[in-house]
Structure formats: C-alpha cells, structure tokens
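For this view, one protein chain was removed and the others were kept in their places.
Our next item is chain A:
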Amino acid sequence: MSSTLVIARRELAAYFATPLAYVFIIVYLFLNGIFTFYIGNFFERGEADLVPFFTFHPWLYLFLIPAIAMRLWAEERKAGTIELLLTLPVPLWAAIVGKFLAAWVFTGIALALTFPMWLTVNYLGQPDNGVIVAGYIGSFLMAGAYLAIGSCVSAATRNQVVAFVLTVVVCFLFTASGAPMVLDAFSGWAPQAIVDTVASFSFLTHFNGIVTGVIELKDIVFFTTLIVAALAANAITIDMKKAN
C-alpha cells in the first residue's frame, strides 16, 4: 500500500514539474467557463444550480482526460523506463494504482479549482448545495473512469498519439451509448430492455443520475467496477507486453 502511495506522490509531483500540468488546468478551467456561460446559457436560464456547468463535463473529459492518460504508460514504454520501473521492488499493481491515483488526484485538483462557480450560484441565489456536492462527486468518479480506460489503452502502445486517439474512441463509446440520439436510433426497433441495457453502460446515464442529487448504489458500482476492470486489464496488458 505504502509503495502505491509513494509512487502516487512522486508521480503527482512530477506533473507539476512541467508546464504541461498548468496548461491542462488552465485549458480545463477556461473551457468549463465558456461552456457553462455561453453554451449552457447560465444567465439566461436564471436558475441557481450548476446544471449548465456539469452538463458538459462528460464531453470535456472526453478530450481532456485522454490527454493526461496517454502518457501514463506509453511514455515509459517509449523512453524505455518501463523496464526500470518493473525491476523496482514494487509489485506491478502498486505501480498501476499509484500512477492512476496520481492522475486522478490531479484531475481532482483541476475540478476543485472550479469552486468560484459554486460561490457564484450561492451569491446569486439559494442553490441546493446537496445537489452540487453530488455533482462534484459524480464528476470526479466519472473522471476516474475515463482515466482508468486511458491508462489501460496507454499500456497497449508506445505511441502517445495512438493512445490518445484510441482512448477517445473507447471513451466515446462509453459516453455516447447514453446520448439521446444514439438511444433514439435503437428505440425504433430494439426492445426497451436492450435500449436500457445499452444506456446502463453509459457514463452519461450514471452521471446524469448523480447530478440530480441522488447517488445510487448502482452508479457507484458502475464507476468503481469500471475503474477496477480497466486497471486489471492494464496489468494484464503490461504483462503480455513484457512477455513480448
């Protein structure tokens, strides 16, 4: 456990050693604001809640998180440091979880820096802060799921660009499967049970549920099993590559 934390701390510190981390956070904050105010019509809606803010998170993460995740393993592989890492006296899973946790905490920091948004709605009206807390929890969980997928994909290639594109594709499948237009395409001919099943594997379905202020156990199960499964797949992929 402690080796996981050591790796996580070292990785997290490494993020902030390069300007990349700051650029990421700045882009994230900036896009969040633009989406909320201009596309989400924050003022025109006139409601003291963070719905226009959270609505765009799945789509924002779709492109920003793969950018963080792509270098998790592909970089080590390309630079050849992966062999070094694997010879260290730490178990493979500790390295995987440590790297993942560092990246997750990093996105958590970026998310936390959106707090002026929360202050804003509290200044303008009387929002339901419970719902907002749920929204942040949901957003953080979803970021973890995107990251875990990205980490797994990154382990499969030494090319960061390939890792990025593949992650976007996989994550897009997980996101879009809950989008109304995709479901509409199904609902014309497939039985409702199939439509529901497709929707139940979407980030959107679970995230939108949490954003209303209700955290359902099945949402938590979905995100955690997805993270665990992706990280397990991550370990297997590294093992397979090692054999090569």
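Here is the rule we use: contacts are C-beta pairs under 8 Å (C-beta built on N, C-alpha and C of every residue); 3 or more make two chains touch, one makes a residue touch a chain; residues count from 1.
Keep in mind that, in the parts below, contacts and distances are computed from a predicted model.
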item: Hidden subunit of the complex - UniProt protein name among "ABC transporter", "Acyl-CoA dehydrogenase", "FeMo cofactor biosynthesis protein NifB" or "Ni/Fe-hydrogenase cytochrome b subunit"; value: "ABC transporter"
item: Option from A:124, A:161 or A:185 whose C-beta touches the chain left out; value: A:124
item: Touch list for chain A against the chain that is not drawn; value: 16-17, 19, 22, 25-26, 29-30, 33-34, 36-37, 43, 46-49, 113-114, 116-117, 120, 123-131, 133-134, 196-197, 200-201, 212-218, 221-222, 225-226, 229, 232-233, 236-237, 239-240, 243-244
